[in-house]
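With one protein chain held back, the other chains of the complex are shown just where they sit.
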Amino acid sequence: MQIDNYLIRQTSLEKLFNNLIGNGKTVFAPQASEKRILFEKVKAFSEITDNYLVTTNAAKSVVFPRTEKLFSYKKTKETTEITDASTEAVPEVVLWGTRPCDAAAFIPLTDTFNGDYPDILYNNRRGKVYLLSFSCATCDEYCFCTSVNGSPGNTAGSDILFTKLSTGDYLAEVITEKGKKLVAENQTLFEAAPEEEKEPNLAKVKTYFNQDEIQAKLQNLFENPVWDEKSRACLGCGSCAFVCPVCSCFDIQDEKHGSKGTRLRCWDSCGFSLFTLHTSGHNPRETQGARWRQRILHKFLYMPDKSKVAGCVGCGRCSRVCPADINILETVTSI
Amino acid sequence: MTEFEPKIVAFVCNWCTYAGADLTGTSRIKYAQNVKIIRFPCTGRIDFMLLLKAFGEGADGIIVSGCHPNDCHYTSGNFHARRRWIMFRGLLDLLGIDVRRIQYSWVSAAEGAKWADVVNTTVTAIRELGPYTDYAKVANYLEKEANV
Partner (left out) sequence: MNELIQKAKSLLESDTVQVVIGYGKGSADKTRAIFLTKPEDCDQLLFDSRCVQNLAVYLTKHEIKHLGKPAIVAPIPVLRSILQLAVENQLKESDLVILGVSPESKLIEFDSFGAIELFLNAYKIQIDEKYKATIDKIKAMPVSERFAFWIKELEPCFKCYACRAACPLCYCPKCTVENNQPQWIPAASHLLGNLEWHVMRAMHLAGRCTDCEACYNACPMGIPIHLLTKSMLQDVEEHFGPYGPSVGKRNTLSSFNPDDKESFIR
């Protein structure tokens, strides 16, 4: 699809935000607190921070909530009444301030939920999300989007991508039909495209490896000491998976209260020992090394094999939050 | 509007309080009917999490009761329980879970009248505090919100 370029003034961003709220959309944007920056529901433009590299958590919870009701049931003497989770109750959501890596993550995420059968709940939510991303002007030693076919100004996945220019105003690249719809609704805020180039305003993210080469190498690396060596300090928590914008493993849980209850879909992580534990007591992935291998192989081998897109967008969140400082980039480059 | 009837769950030990409650009945002492008694072998067996489960299922108040110190059928179950309650009460208080809604007591097998009194005063106190809506809001969160 043809990308349309516009200029949007710094001062117009707030107007755009207010219009979105005014049109009844729910807006999630980065909000800073003492120890973290999270995508949170915001009501006023002033609540949003623009001083962040990436948020602590991923934006995926908007389409894949950490606890999602699938259905509820009620038993009476004669019947069992089942009520499916309502798809209509889901509001239209604007994700404001995603980074290009966050937006790109929705591509493999959507693939996963449309494998053997399309996931109605996921697709319903995804269909109602508008992604308004902002390019990265800075990066740190954990960022490696350029190694996994991304970039700090990558448009893939976003509906509109804003890039801050030297004047303080923004270049707006309108990528999708959804983006065009938003522009049409706010036509007065979008002016003729600026002349300034986008590229000089982007962060310089170092390229550490090539995804295709890694994928080829991993084919024959199932048995290798690197897995144990690189995961020795692993504590077996799920923080890497839960902050990852692509990780989508879940567990099905039934919560019952007397004669009624709900079935829930809850986040799960391959880092947990319980994840693969069989009823017999046997655990096919007995050590953290085997679990770490699964995480890397899934992201850099199985997913690209299956759907052509890697399961990692190089945001570096997992490495930033790991309490044992296990670094995914370090593992991949040491292969 | 009907008057609020508190729902009270009582966790009691088999050897003292349960027998005491039995005596209340055989002595034909009348007491509030708001209480649902759950019998345990010993107060030492009453997992602290059961109290939260009771609140989660809609209890407005809780009674935990067992043998007087030195009278435990298993010698020391109630001593262990007492320590656990001291710690648990402190934690709940810090968390803002209303400790006024939990009444602890020692009721022996001979104290049928005391059991009636413990139940009656607890019901009166909870009636004054009203339904435990703070906790219910958290426990029933999923019924209202589609998702987290």
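We call the chains A and B, going by the order they appear; numbering starts again at 1 in every chain.
Simple rule for what comes next: a residue touches a chain if its C-beta (ideal position, glycine included) is under 8 Å from a C-beta of that chain, and two chains touch if they have at least 3 such contacts.
Quick caveat, the model's predicted, so the values are computed rather than measured.
Chemist: Thinking of the whole complex, not just what is shown, which of A:K74, A:K181 or A:R232 touches the missing chain?
Modeler: Here the residue in touch with the unshown chain is A:R232.
Chemist: Spell out the interface residues on chain A facing the chain that's missing from view.
Modeler: Residues touching the hidden chain, for chain A, are 33-36, 38, 56-57, 66-67, 140-142, 228, 232-239, 241-243, 251, 253, 255, 264, 266-267, 269, 272, 274, 287-289, 319, 321, 323-327, 330.
Chemist: Touching residues of chain B against the unshown chain: what are they?
Modeler: 48-49, 52, 56, 69-70, 76, 79-80, 82-99, 103-106, 118, 134-135, 138-139, 141-142, 148
Quick note on the criterion: only the chains that are shown with their structure count from here on.
Chemist: So the centre of each chain is just the mean of its C-alpha atoms; given that, what is the distance between chain A and chain B in Å?
Modeler: 46
Chemist: Enumerate the contact residues on chain B facing chain A in the complex.
Modeler: 57, 142-143, 146-148
Chemist: Going by the contact rule set out above, which residues of chain A touch chain B in the complex?
Modeler: Residues of chain A touching chain B: 65-69, 72, 85-86, 89-90, 255, 257-258, 262, 264.
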